Structure formats: structure tokens, C-alpha cells
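Only a single protein chain was left out; the remaining protein chains are all shown in position.
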Amino acid sequence: MTRLLEAVLNGVSLGSLYSLIALGFVIIFRATGVMNFAHSSFLLAGAYVTAAVSAKSGFLVGLLAGVVTAAAIGAFTQLVILRFSKDKSHLGLSVLSLGVNILAVTEITRRIGDNTLPLHDPWQASVWRFAGITVPVSRVAALAVAAALLAGFLLLFRFTRWGLALRVSAADREVAALVGVPMGRVSWTSWAIGGAMAALAGMFLAAFPAPGVEPSLTNSAMRAFPAAVLGGLDSIPGALVGGLAIGIAESLTATYEGHLGGFGSGASGLVAYVVLFAVLLLRPDGLFGTKVVSRV
Amino acid sequence: MTDLRQPLAPRQQTPAAGGPPELELSGVSVCFGGVNAVSQVSFSVTRGSIHALIGPNGAGKSSCFNAITGVYRLAEGRVAHRGERIDQLRAARIARRGIARTFQNLVLPESLTVAECMRVARHHRTHAGFLATGLGLPRARREERSDRAVIERSAELAGVADILDERVGPLPYGVRKRVEFARALCAEPSVLMLDEPVAGINDTESAQMAHAVRRARDEAGLTVLLVEHDMNFVMTLADRITVLQSGQVIADAAPEEVRADPAVIAAYLGDDVEEAARD
Partner (left out) sequence: MSEPTRRRLPGRGQVLTLGLLAVAVATPFYVGPFWLQVGLTAMAYAVAAIGLAIQVGIAGQLSLAHAVFMGSGAYLYAFLAGTSTGQVTGLGWPTWLAAPGAILLTALLGAVCSPISARLRGLYLGVASLGLVFIANHVMQRFSALTGGPGGREVPALRLGPLDFSDDTTWVIANVPFQQAEKLWMLGLAVLAGAYLIARRMAAGRGGLALHMMRDNEIAAAAMGISVWRHKAAAFVIAAVYGATGGVLLALLTGWVVPESFGFDASVNLLIMVVIGGLGSIRGAIPGAIFVSALPLLIARQAQSIPLISGTGDSILGPGTLSTFLYAGLFIVTIMFASGGLDRLVALAVGGPRPQRRIAGGLPGRYAQEG
């Protein structure tokens, strides 16, 4: 029973991180219609810079540097790469972001090499024990920070001009532009915010259970894609639900892997996609995604 | 069910009498998130006639079109083709019954040639699968040749025979509208649905299109249902007109009657219909 509880708690914490990544992904999609395959590279870049800078200047500075770097890469990708592309179709730009991903991940992987870069985070491997349950502090911090950010974002989305612009741009780009919504600004700020969120989530993912930043971090990042899609690519609540669903499913699978026999080891990495397939089979637009009604 | 694959024998000018109407809408309603785009619309299209659907902007004409062709689902009512219900079929199945349509937005892939665009419409009239085409089997080649014959005939009727091997992208708008028309003809349909066939083109081209539509109806015995704003075009061509306003039918009669109908005139606020009435 304690095992189950721990697994669920871990899952919620992990899920909140996935939600954060997925949310960034969804914001980018809503603002610009692009499926950002470079998202995992933003995450890796942020985590890498955090590790590199915190080695010299301490954790907080490192974290700030990481978040800013990832935000900058996001903004740059939108402002330069996507903006100046002749092929502006959603398919073309999404594929383009894949190219950016390859470049960025290859470069950062080259720099990391065979090492695992420690993060110098304040939680390390410390744990809390209560009611017989053991929870890593870093996971609790992750949940707290993610929840705060998600809440903060929802407030922004609901109550600010920027949030309104984001909602309008998703609905109808032409109208939004005509009404004076600063499309350019909404676009690159969305990418920057997406990058920033990814970097923060990346830091937490690298902090625990991994001993630090390794290139395989991108695999974890990529599991947020199914989270975003299964919730509905243009749905904010969908990203939250999707992330949590995948986080919990993954945590449970990891805990009870042994019961799945030889096939089970490592299955936790797959369960995100299994859940995705299951959802898409029943709801091809995701749980909360808007069905596309095209005008002919 | 009649085999719609056989080319229809040429019909007389006047619409045929007897038998179920070619198309019949009964109490059709289409809803978008609580708003009724179309409300309890009923009218029928006689086989072999040219039937126009007109009305001010937002009247629900396009929604009717899309409801008939299976793009929109009905909130209530039914659509029948030759007495058989079609409103629950998927769009592709409806098309295979011999109902072809053009699109306001001209669905012509830019990098294809005119002939290739038209050939796409032949899809449900032919059968060669990927393997047969890939291996160049005789059946595939045969279909290609017969497709070409139909394409050339339709192109000639629409006036695009000399540009069959040109890419569609660079062609002027008026020419592309004719290609779109020719494309629909290639399907050898029994019902031809034209969505604003002369919108955005000049008077000469409109007249040519009217001529082509009439010729198509006369030579192939098609039934034509069209949506249009151009009153001259409609008045010259239509055997019968249904007028929509705010999603409802306000008139459904021969052109002369519609012209004089006060409700119709009011709906249009006078201008276009009165002008046409004065001719």
C-alpha cells in the first residue's frame, strides 16, 4: 500500500513536470500552429546551461542562466528560423523545428560528452519520511514549483492582455491581426515562455532520479509530446491532464515493472505512448482538443 | 440502383417530368454551436433542370450545399437523391452516387497540371489500385486512356482544352474557375453542384460560363444546382429558383415569379433583383 501511495505521489510530481513541458508545447502550438519538435532541445539546453553555470556561480544563478538560455533559443527559433522560412505551412515549419532540434541536441551532446553533469541543486538526494512513505524532497519541490508556475500561467492566460491575445490568435489568426493583436510579439514570447518552462522542468528531471544532466534527458522530454497530444494539442487543461496521466502511468509502471516479466523492464519509458495510442483511438483530436471544422 | 457509370444519353431542353425529384431536401436544419445556419429548409430539384439557390449573405446557401454533399451533418430533416436518403452517408459515398461539386475556394493543387487536376475527379469512376498503376498493368493503362478522353471532352466544353498540360498555379483566376468547373464535369455526374461559379470574374467570362453550364446540362442531361449572387447569371440560366434568407426558404418558384416576389425584393433591399426585374 505504501508502495502504491509512493508511486502515485511520485507520479503526480513527475506528471506535473510533464504538464509543464506539455504546456509550453501547447502554448507554442496555439500561438503559431507549429508542432515544436525542438522542444526537447530547449529542455536539454536549459538543463545543460544550468549545470554548467551552477558549477561556478551557484545553483540559483545557474538556474536563471538556464531558463534565460532556453527562452532565448525558443525566441530565436521563432524569430529567425521560422519567420524567414519560405515554406510557412504548419507541416513545413514543424519539420523545420525538427532540424533545429537535431542541431541543438547534437551540439549539446557533444559538449556533455560521456559525462553526467551535476546540477548542484539544494535538494540532492534528500528524502522526507512521513506516515511510512518516503518521498524525495526534490520531487516535492518539483511539484510545488510546477504547480505554482501552472497556476501563474493560468492567471496570465485568463486575466492579462497577453493571455487574451493568445486565446484570440488560436481562434482566428487573420481576425486577430486585423484587430491589432501584436501577432509577432505573441509569437516569439510564446516560444520564449515554452522554452523557459521546458528548462525548468528539465532541471527537475535531471535532479532526480538521474545524478545530473545527460543527453538521455531528451528521451524524458519527448514523453511530454504524447502528454500534449493526448490532452488535445490546442488545449491548456488538456496539457495538464495529459501530463498528470502520463506521469502517474509511468510511475506506476516503473514501480510494478517486475510483474510484467522480462518484457517489463524499461516499459515505463513506453507507457506514455501506449496511453497516447489508447486515447487517440477513441478521441482522434485528443481528450479536450477542438475538432477541426474547415470552411469549404 | 441505376448504374451511374454509364454516360447518360443527351436529354431534351425541358426538365423531365415523372419519377422522384433528383434532389429533395425535407425540413433540413444545420446547427453550429447553437446557431441555426439552416432552419427547416425544404425544396426539390427536378431532374434535368437548372436550379438556383440564392439569398443575401449569410442566408445559409453554402451550408445547404455542404449539407447535401455530406460535409455538414444535419441537425434534423433529410436529403434524398432520386428518392434514396443520402444525408447519413459519408461525403465520399455521396460523391460516388454521381453528385459532383465545385468549391468556392477552388480546390486545385497548385503544382498539378490542368489535366491532372481534372483526372482526380475521375477517381471514383475508375478502379486501378496502386499496384496495378505501379506495375503499369493493362487495366491501368486502359483507364488512363479513357480518363484522357473524358478529360478532353470536359475541357473542350469548359473552354480549357488548350491548356491541359499547363500547371494550374500560375493560371489567372477566371481560367482556374473554368478548370474547377471542368473538373466537376469529369466525374460524369448526374447532379452538378456549382458553388458561386461566376464569383469574381468579369461579365464576358460569366456569359461563357453560363453558356458552358447550359451546354453541359443539354448534352449530358445533368441536373444542375447552383449557388450564386450574380442575378443576371441566375435569371438567364435557372429553370427554378429557391431563395433563402436567414436560413429559411422565402420563395421557391420560376424566375419570373421570384423576380416579382415582394419578400425576395425586400430581402435583397431592392437593388439587384429590381434591376434584373426591369430587364
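Order of writing sets the chain letters: A and B. Residues in each chain are counted from 1.
Just so it is clear, contacts are C-beta pairs under 8 Å (C-beta built on N, C-alpha and C of every residue); 3 or more make two chains touch, one makes a residue touch a chain.
All figures in this text were calculated on a predicted structure; none of them were measured in a lab.
Considering the full assembly, A:233 is the residue among A:217, A:233 or A:287 that touches the omitted chain.
When the whole complex is considered, the residue among A:15, A:33, A:136 or A:238 that touches the unshown chain is A:33. For chain A, the residues touching the absent chain in the complete assembly are 32-35, 37, 78, 81-96, 98-100, 102-103, 106-107, 110, 113, 173-174, 187, 222, 225-226, 228-229, 233, 262-263, 265-267, 269-270, 272-274, 276-277, 280-281, 284-286, 292, 294-296.
Hidden from this view is one chain, which touches chain B at 69-71, 90-92, 95-96, 100-101, 103, 105, 107, 109-113, 115-116, 119-124, 126, 128-130, 133-136, 140-141, 143-145, 148, 165, 167, 169, 187.
Following the convention adopted for this analysis, only the chains that are shown with their structure count from here on.
Centre to centre, using the average C-alpha position, chain A and chain B are separated by 48 Å.
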